[in-house]
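Here the complex is missing a single protein chain, while all its other protein chains stay put.
And then chain A:
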């Protein structure tokens, strides 16, 4: 699971308010996959990034050299784009957890697949 989908999740546990997002990522096993650098693709992903979530993920994954936010003229800044490329596409969490900061609910990540299923009680509206 790459940090990007983690970027997207929202709290879907009923009874949990907006602060439930972002889910806190903890990883016990991470793999780095080299991926061909496509500056155009990365540049276009930048507006979709939820920075607070990404920075927190980068922190827990002990990733260095992660930009703190979009910089002026990032579309042409190769160094910036390469750093983003690395954190968005080359980091793969194989084992770990995603935690809802509000409810504390843990969602396991196993073999790269997060299990986001809720129990029946949790889905009760």
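Operating definition for what follows: contacts are C-beta pairs under 8 Å (C-beta built on N, C-alpha and C of every residue); 3 or more make two chains touch, one makes a residue touch a chain; residues count from 1.
Just so it is clear, contacts and distances are computed from a predicted model.
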| item | value |
| --- | --- |
| The complex's invisible chain, by UniProt name, from "Centromere protein N isoform X3", "tRNA (guanine(6)-N(2))-methyltransferase THUMP3", "Small ribosomal subunit protein mS25" or "Phosphoribulokinase" | "tRNA (guanine(6)-N(2))-methyltransferase THUMP3" |
| Touching the absent chain when the full complex is considered, from A:1, A:54 or A:81 | A:1 |
| Selected from A:67, A:96 or A:114 as touching the chain missing from the view | A:114 |
| Chain A, residues in touch with the chain not shown (by the definition above) | 1-2, 4-5, 8-10, 12, 14-15, 17-18, 21, 23, 33-36, 38, 40-41, 44-45, 48, 50, 89-90, 92, 107, 111-118, 123, 125 |
